[in-house]
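Just dropping this structure here.
The complex appears here minus one protein chain, its other protein chains still in place.
Which chain is which? They are A, B and C, in the order written, and residues in each are numbered from 1.
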Amino acid sequence: MTPAVSYQPDPDADPAGLTYTFGGVEPVASLAPGSALSTWTFDCFGGAVRSASDVVSEVCDPRYLNPQTGPFFVDGAAPGDTLAVHFVSIEPRQAFGISANIPRFGSLVATPTTAMLNAPLDERTWWYELDLDARLVRYAALDSPFTLELPLDPMHGTVGVAPPLGEARSSLTPGSWGGNMDTPEMRAGVTCYLGVNVEGAMFSLGDGHARQGEGETCGVAVETAMDTVVIVDVVKGVYTDWPRVESDTHLISTGSTKPLEDAFRIAHADMTGWVGAELGLSPLDAYQLVTQVVESPVANVVDTVYTMTAKVAKRYLPGVAAYAGIHGRLRAQAAALTSPVEPLGTTERA
Amino acid sequence: MTPAVSYQPDPDADPAGLTYTFGGVEPVASLAPGSALSTWTFDCFGGAVRSASDVVSEVCDPRYLNPQTGPFFVDGAAPGDTLAVHFVSIEPRQAFGISANIPRFGSLVATPTTAMLNAPLDERTWWYELDLDARLVRYAALDSPFTLELPLDPMHGTVGVAPPLGEARSSLTPGSWGGNMDTPEMRAGVTCYLGVNVEGAMFSLGDGHARQGEGETCGVAVETAMDTVVIVDVVKGVYTDWPRVESDTHLISTGSTKPLEDAFRIAHADMTGWVGAELGLSPLDAYQLVTQVVESPVANVVDTVYTMTAKVAKRYLPGVAAYAGIHGRLRAQAAALTSPVEPLGTTERA
Amino acid sequence: MTPAVSYQPDPDADPAGLTYTFGGVEPVASLAPGSALSTWTFDCFGGAVRSASDVVSEVCDPRYLNPQTGPFFVDGAAPGDTLAVHFVSIEPRQAFGISANIPRFGSLVATPTTAMLNAPLDERTWWYELDLDARLVRYAALDSPFTLELPLDPMHGTVGVAPPLGEARSSLTPGSWGGNMDTPEMRAGVTCYLGVNVEGAMFSLGDGHARQGEGETCGVAVETAMDTVVIVDVVKGVYTDWPRVESDTHLISTGSTKPLEDAFRIAHADMTGWVGAELGLSPLDAYQLVTQVVESPVANVVDTVYTMTAKVAKRYLPGVAAYAGIHGRLRAQAAALTSPVEPLGTTERA
Partner (left out) sequence: MTPAVSYQPDPDADPAGLTYTFGGVEPVASLAPGSALSTWTFDCFGGAVRSASDVVSEVCDPRYLNPQTGPFFVDGAAPGDTLAVHFVSIEPRQAFGISANIPRFGSLVATPTTAMLNAPLDERTWWYELDLDARLVRYAALDSPFTLELPLDPMHGTVGVAPPLGEARSSLTPGSWGGNMDTPEMRAGVTCYLGVNVEGAMFSLGDGHARQGEGETCGVAVETAMDTVVIVDVVKGVYTDWPRVESDTHLISTGSTKPLEDAFRIAHADMTGWVGAELGLSPLDAYQLVTQVVESPVANVVDTVYTMTAKVAKRYLPGVAAYAGIHGRLRAQAAALTSPVEPLGTTERA
């Protein structure tokens, strides 16, 4: 049986249970390996954008963007292990999502680190209706009457653990510890593998998207608060250099850096090693096979560094059982979660 | 009725009908707009790799890699127009394909332009059996007994026209004129749009792949000679800045440069403009919609510059009729091609 | 009169007075604005490389590289201010310096973030004799009898304050807070300007180099421990976005990110703004003048992100008085420092 606990951050309490960094903060609660956690996450604006007439630069404090729920101390997770985070469910907590054009942010504009003299674009806010029954996201243009229904595809833009080397990293940044990777692959049903750098791993998550395109071109997906259930487990004695994701159909490696070809190199070198290990291939044979079968969608080209993914379909990986088959076990465990999760008493907080 | 002509390059003739640049060469034949062309293309090694024991650096002259069939002078195509190349069929001409690990070439090794002091990897050749009936490509590892069947998915790595500014560009390079883009999207059934820079457009194609992954990680796909039929047409008075591809289901923009984020920017800025024009959206509304619906697969990270694609599904583009609906007309024209194409007399050559 | 204090880190004490991050650590001492600080810094190996036969990867713990002396709490420095750090003297503390070739580190090899499959280069250690009287650094080749005398040019590779957004950043990394910029400009006689992000600024320094070339090509300069005197002051109400350096002859802007052209953009956009403000020019006139007079030496292409500098000679900046002329005042104050600095009692530590 899966121990099931609930943790609800409370913005009005102290501590609120929210954090703006990976690393450098005390845990809000501890979890036993193999337990299910039911929680919720704010949207990336911390709930400050309340209508289509709210403008991000006016209603948000730049020091408090992208709040994460956590961190959670996972019992027994130690440096050198891998944390497995299985997403049981990710559901919008509200019937709307928000996107925006934010000055000096996005892939097709000058930014503080791609510094230019051009004037910024106008700031705008798009309000999306979410139809949770029909599983639809409703786009409405601001400057013309055009509207469009898009599939709801909820995911977390940000999930991670404390970084190595004593660093604390802004929740706006992705890296080897996970963080703000903004890949649409982080949806319900997948398992995310993260290398553990500190005792307890210190896992957090946030930045729910009702959907996003690949690359997150303008920098802002359909942002919304999420009710999320995960099962968290520990793979002892195996470290994961860069975040990996496993779905029922694919293995996915990630890499986050600039320039984007270096993010590609990280993800595809990682996948070459992963495929080689799973199939018992020499490095050159693995490199060759990856060349012919990999899919290479961009995750984001908008955050402080960029994220690439390398995906290989399991149909090309006969007998694959990554991390000793933990994804399959967590899938089964998730399916067996039938009773409501029990609230985690505040005394459980570390 | 579609005028149908055949042009067969002949390596033993002079001229052979092969070229190693886009631009700077005389046409091998002329084509009327709207006509179907049946031709064939060498593999990227010019046929010099004849067995698994052949090593590229020994059997190939680096000055004569990636031969293109052409160029073809398209009557009436003038600077400022767009050439539409519809791929009717692309079929391997032989029952094998070749891949290789070539020193100082590929995304995960030092190259002449990502210059490093590390020693190169070993050179190797992989021989793929192509089962044209079962539509399979058979991978066999060199260092272990592992084998795997992959779907046959024939495509052209290289297609393009003469560049602007009087340039002649190696067939190893992609750019605004097309060239060595190495995107797996260039398969039968799609229409490729290329801006015309010189009288007659001077269209060539080559570099057939039995299949490739995205990114073409090691730099060499499953290379093979191809029998190919295209219909070539001209859209007058409309220029296309960067190559675009239209399939029955998607619009695709490309961008080719380094670093890879700049290739992303070109492709996604182009797609933002294209979507805006098709749907009558303002630039910011188009940027927003692209953000939520685009797919962003890498094409190659191995050629002299890299190629990104930006794809938007037509189901998100109600009423789309790019280039006045030419793709649909060419699809219909291709379907009506029933009789064998007639050979183009050598006297037709320019 | 300049208040003068001394702070000597003690590796055997607890706390040792050393730190491996900017941000996230308690101050070791507090300083009054305008006071001189006499201190010393370890070499980047923390003193663990003790002979030419020591190999970095064997004698160093990767978690404890590049120790910084500090952080120092500067009284009255508040977010939005600028910290001015004037380097009075930087002198090698020992008669040797060390360089090394470290696997997967350096500009001309594959690294963890420019991930490749090539094998790493051999690991080697070079031992440099420092002749402090003759002001020379003696290079000796390892594989041949060649030797060469180079000018001694002591500097600090790393100087910075706590970053914004609650981050703690490894001392191996440069950024807007300073850190591991590795520019040879950071020598005695210059003033470094750093934007203050937290109360007290939390200033640290380390990574002394007896000399380095621009770019720090292999990643390791002539590393040595340093005895250093600085005068620290605060410019109230003026923030500095990216570290700047002022010498008697030049203004210097820095930018640290990847790719290197983005670091160039940061530094040169900053210099365009700086020159415009100093000379009362419009942005376009400043951009034009910078174009014709700037020097653009690379600082490093080896750290986790790269650093560029943009330098403009003061002879092109008539009447320049950056930050109300503080550099000149600190120069005069430094010249007046005649008596030995007084030790700072441990009770002074915050």
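Assume a contact is a pair of C-beta atoms (placed from the backbone, for glycine too) under 8 Å apart; a residue touches a chain by one contact, two chains touch by 3 or more.
As the structure is a prediction and not an experimental result, all values here were calculated from the model.
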Residue of C:L142, C:A277 or C:A336 touching the missing chain in the full complex: C:L142
Among C:A4, C:A77 or C:A221, the residue in touch with the chain that has been omitted: C:A221
Residue in contact with the excluded chain [from A:V5, A:C44, A:L65 or A:A115]: A:A115
Which residue of B:A13, B:A32, B:A95 or B:A168 touches the chain not shown here: B:A168
For chain B, residues in touch with the removed chain: 20-21, 23-24, 63, 112-117, 164-170, 172, 241, 255, 257-259, 262, 265-266, 269-270, 272, 283, 287, 305
Residue numbers in chain C that touch the chain omitted from display: 99, 101, 106-108, 121-122, 124, 126, 137, 139, 141-144, 146, 148, 150, 211-222, 258-261, 264-265, 268-269, 272, 279-282, 284-285, 287-298, 301, 306, 308, 310, 316, 318
Positions on chain A where the hidden chain makes contact: 108-110, 114-121, 259
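By definition in this document, only the chains that are shown with their structure count from here on.
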Chain A-chain C separation of Cα centroids, rounded to whole Å: 35
Rounded Å distance between chain B and chain C, as computed from the means of their C-alpha atoms: 49
Shared-contact residues (touching 2 or more other chains) in chain C: 114-117, 259
